[in-house]
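The structure's right below; bear with me while I get my questions together.
Here the complex is missing one protein chain, while the rest keep their positions.
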Amino acid sequence: MASEDYIIKDINLAPKGEILIEWVAKWMPVLNSLYEKFKGPGAFKNKKIALCIHLEAKTAYLALIIKKLGAEVWITSSNPLSTKDEVTAALVKEGVHVFAKHGASSEEYWSYLEKILKNKMDVIVDDGGDICEYLHEHPEYGTNVLGICEETTTGVNRLKELNSAGKLKYPAIAVNDAKSKHLFDNRYGTGQSTWTAITHLTNLNIAGKCVVVVGYGWVGKGVSARAKGMGADVIITEIDPWKALEARMDGFRVMTIAAAAPLGDFFITATGEKEVIRLEHIEKMHSGAFLANAGHFDFEIDITSLKKTAKSCQVVRDEIEEYILKNGNRIYVLARGGIINIAGGLGHAADIMDMSFSVQLSCLNYFLTSGKLEPKLIKVPEEIDRMVTEEKLGVEGISIDKK
Amino acid sequence: MASEDYIIKDINLAPKGEILIEWVAKWMPVLNSLYEKFKGPGAFKNKKIALCIHLEAKTAYLALIIKKLGAEVWITSSNPLSTKDEVTAALVKEGVHVFAKHGASSEEYWSYLEKILKNKMDVIVDDGGDICEYLHEHPEYGTNVLGICEETTTGVNRLKELNSAGKLKYPAIAVNDAKSKHLFDNRYGTGQSTWTAITHLTNLNIAGKCVVVVGYGWVGKGVSARAKGMGADVIITEIDPWKALEARMDGFRVMTIAAAAPLGDFFITATGEKEVIRLEHIEKMHSGAFLANAGHFDFEIDITSLKKTAKSCQVVRDEIEEYILKNGNRIYVLARGGIINIAGGLGHAADIMDMSFSVQLSCLNYFLTSGKLEPKLIKVPEEIDRMVTEEKLGVEGISIDKK
Amino acid sequence: MASEDYIIKDINLAPKGEILIEWVAKWMPVLNSLYEKFKGPGAFKNKKIALCIHLEAKTAYLALIIKKLGAEVWITSSNPLSTKDEVTAALVKEGVHVFAKHGASSEEYWSYLEKILKNKMDVIVDDGGDICEYLHEHPEYGTNVLGICEETTTGVNRLKELNSAGKLKYPAIAVNDAKSKHLFDNRYGTGQSTWTAITHLTNLNIAGKCVVVVGYGWVGKGVSARAKGMGADVIITEIDPWKALEARMDGFRVMTIAAAAPLGDFFITATGEKEVIRLEHIEKMHSGAFLANAGHFDFEIDITSLKKTAKSCQVVRDEIEEYILKNGNRIYVLARGGIINIAGGLGHAADIMDMSFSVQLSCLNYFLTSGKLEPKLIKVPEEIDRMVTEEKLGVEGISIDKK
Partner (left out) sequence: MASEDYIIKDINLAPKGEILIEWVAKWMPVLNSLYEKFKGPGAFKNKKIALCIHLEAKTAYLALIIKKLGAEVWITSSNPLSTKDEVTAALVKEGVHVFAKHGASSEEYWSYLEKILKNKMDVIVDDGGDICEYLHEHPEYGTNVLGICEETTTGVNRLKELNSAGKLKYPAIAVNDAKSKHLFDNRYGTGQSTWTAITHLTNLNIAGKCVVVVGYGWVGKGVSARAKGMGADVIITEIDPWKALEARMDGFRVMTIAAAAPLGDFFITATGEKEVIRLEHIEKMHSGAFLANAGHFDFEIDITSLKKTAKSCQVVRDEIEEYILKNGNRIYVLARGGIINIAGGLGHAADIMDMSFSVQLSCLNYFLTSGKLEPKLIKVPEEIDRMVTEEKLGVEGISIDKK
């Protein structure tokens, strides 16, 4: 590959990246079966496909599958902090056009997008909505675009606004809303990986601890179910009355954050809302309390105010900061309030992402085989959603009854 | 009350019925708080309100509350087999017009409906849709009707058909669809009461038994969660791939009914579908297996075929029939395949029905205070749904955060 | 049978008793297999065997098995309040010598013991130690006694005292201490049947309730595990520091009874100690709290003081007494503080008692085949204990590995 066709940290890191990608490849059998299915028809052949996603082993494997199906793949990272430089090196070795470096600046980030888009993509996988925004601002790059597949809630929300306002210029699929994706990766994926990250970072026992989970949506349900399963005494806080009552009927104590503040040993946010744990709460916590966030963005805990008012802040162990408050209490923040399972751990399990990425690949195929579609936001086709979950049941050897 | 104004079994049973009603009255604090709220405005005063529901202590208390709010209450039973004659006696003592006898014939049943409706009701609580059907066939009785509140899925489905066909002649509310109702009574109410009934009827231990739950909807989720909580080894069968995978991720084995048939000690249907457990399955079960149904209707287990082909059928204990199959195996059917928690037990807990009936009372109030509405099917107003759950949180002493 | 050979309420109740016994007979396969095993050798033939136990269907079936093995069986009740008159009638029909009436006076109780013992028994099954005491006071009746099998902790404790003091005159086996018995009936048997009784008596939902379990021994562990499994928020109180910490590590809140008093909706004692829930605690409880006891004796809750100081006490439903305190609160006592699963329900499951009674039958056989033994307290022989559990695994179809 010509050297202008990629920008990465160091090509020599490739061997380590290859090992990581080979590992996850073994645990994505649904994606592998779709590869077999889509290989024959050849819809991906010579198409240009862009991905703007978290760049680590599992997404890299999705990119490689697309490449193996005959497409030209252009990829960048939706978040420079999650980029793994050994993985990008391995991708370049395989002929993928990568523009991504761990810790890239905002300027570099947008320049990467442009470098990719000016090559006139056919279909796009977006994660958060930045590529989509760029394409709306630079329609000259979007002339070939058959469609956009959006992975996240945030990105879907941005698409919905454009769609309602009648300003959406490309067909787009809300991949996040597929049952095969949101019913599984949030609850079971985040539920488990949040606790693997926390116990690995802290080397502390969860049994017998009081865990406060802020929010009882899919993520909160998963995080609290796993906490209970580890022997924790769990408290839920909510703003929604029905979810609050569900939490109570599931056996948890339910109260306000203010009431829970002095009781918790671990506080985990899972709301999607800004600054739900604030200084007024943190000041009531006992010394030794931990704060972590399981939501997508790093704004659920008001760390800015904490940093401003604390007497000191010190890294005391990998991804653990100790804040000493004016009242003398020590509060520990994990992964600087970023999404704990990714920023402080390995992210979702490979076999969970197998389903999400299989929906992605199928939606790409849908755009490549459906001709020119209307520029509006569409649902993941029911047959794709059903096929992916049925395929997953198949690889797990699970039979179900016919209606 | 004039003797033509009621038809019941025996007025002398009233004292026993009063005790039962007084008990449940203590555990319906939300309904009691609504009584306080609606008492002042007086919207119920002198209105004629009909109820066609399961006639036992909890529904009787709803009727009494409506009476105490100033309305004239006319009531019959939606299912003559569930009618408690001591409860009807207690209601008559309090001045409620009751037309119901345990074991009434179909002819009597429809005559009761007519006796009530010819008095020209203002609002109606229906449970299954029979009153609604009758009113559509006899529009002369419906001239005053402001609205119909439907309690069940079945009734709501009948209303939806009428509504789509443009044939609905009265405003109607799908009470069943309120989150305050279906999120709680199916999962937590049926989940628990199914097992109280089974363990009370059989005097057997559930820990260490293999329990097969057919269907993983709200009822199936509740029944299987409680079975797991009692130490059972639980198998789920499904026809929906997403629910099947959810069940697997919740830790259960998932397979077809045919595959589960030789493994189960208890089989519990919760599908809403006809004849899901059939002779071909029953013949594979081991001797000593139990069959029960947690769904609304008694058609989920094909008992007709079982009865036809079994060598013998004998009642061996209260609500337990022993079938000896041609292969010599003994299969036990609980409550003749009727809904186990009601037909073989005490029904839902009083404090769960508190919420469902509070939605009912609020919807009655809605019709009484909204003037003449369009004849179409409407949702439970969001403010009612929210108010009932917030009130429930209040009586439980649970505070939640503000958005 | 000659009419002087039994004293029961009414022989005409037999048919109802037969149905109950036939039912439990189906669910005691281990006992049934032991019958087959002991039938050939004939050790029970023409021996006189006395039983002094709770007289209900499951114990009646044990008596019938002994009778069928060729012994002459003499039986009375260890607790006149638990005696089922229909069951005693059925036993007399089968030729068992029964001396028991529901509600018999203390005088009658002791006269029954004498009527039995003067017939010079060969082996004795005791439950609580009264027969044993009587025999020590009347050695003239004990000349043929080969051994005593004691079922309960209480009885075993009385035997231990006699044994240590060198005053034990007969060989005795502490059946209660067999692993096949105490590891299973306390935890799994009482755990489940306590909740079946409570939910059946109250018709209330346990999910979302705060349940306080007093004591975290085997019974407390079982009762709290099942409460958690039903969706309760469980608090444990203890006096033993290790059990308290175990409870905490199992995810429960742990505190003193005084601290738990204002929090609980249900309080369940399981300590074996006297007056652990006292007036000082009851006065702190919220109105509507329930008190129940899962321990063997009815002295764990101080009902005497409650009765003395309450403004009123009234039966409000079967086995539920409502006490109105001076502070106006209403406190509900279940089954008058007696052991809730028996006094307010059906007792342990038949398939759990199958193991306990199989140990009993094997210990009887042991005495009948071992010749004259030393008059001391002995353990259940390891081979009996192992055989019963292995037999249970066998009937359940469970294979284990060889060492």
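Labels for the chains are A, B and C, by order of writing; each one numbers its residues from 1.
One rule holds in what follows: contacts are C-beta pairs under 8 Å (C-beta built on N, C-alpha and C of every residue); 3 or more make two chains touch, one makes a residue touch a chain.
Since the structure is predicted, the reported quantities are computational estimates derived from the model, not experimental observations.
*Asks:* Going by the contact rule already stated, which one of C:59, C:341 or C:389 would touch the omitted chain in the full complex?
*Replies:* Hidden-chain contact among the options goes to C:389.
*Asks:* Please identify which residue in C:82, C:152 or C:180 touches the non-displayed chain.
*Replies:* Touching the chain that is not displayed is residue C:180.
*Asks:* For the chain that's not shown, point to the residue among C:19, C:81 or C:239 touching it.
*Replies:* Touches the omitted chain: C:239.
*Asks:* Can you name the residues of subunit B that touch the chain not displayed here?
*Replies:* Those residues of subunit B that touch the unshown chain are 207-208, 228, 231-234, 245, 248-253.
*Asks:* In terms of residues, what is the contact footprint of the unshown chain on subunit C?
*Replies:* Listed in rising order, the touching residues are 179-180, 183-184, 187-188, 237-242, 244-246, 248-249, 254-257, 259, 276, 386, 389-390, 392-393, 396, 398-403.
*Asks:* Which residues does subunit A use to touch the chain missing from this display?
*Replies:* Considering the whole complex, subunit A reaches the absent chain at 19-20, 22-24, 26-27, 188-189, 191-193, 195-196, 199-200, 203-208, 225-226, 228-231, 288, 316-317, 320, 330, 345-352, 396.
In this text, only the chains that are shown with their structure count from here on.
*Asks:* Which chain's centre, taken as the mean of its Cα atoms, is farthest from the centre of subunit C?
*Replies:* A
*Asks:* With centres defined as the mean C-alpha position, give me the subunit A-subunit B separation in Å.
*Replies:* Chain centroid spacing, subunit A to subunit B, equals 42 Å.
*Asks:* Let me have the rounded angstrom distance from the C-alpha centre of subunit B over to the C-alpha centre of subunit C, please.
*Replies:* Inter-chain centre distance comes to 37 Å.
*Asks:* Using the touch definition from the top, which residues of subunit C touch two or more other chains?
*Replies:* Only 207-208, 228, 231 qualify.
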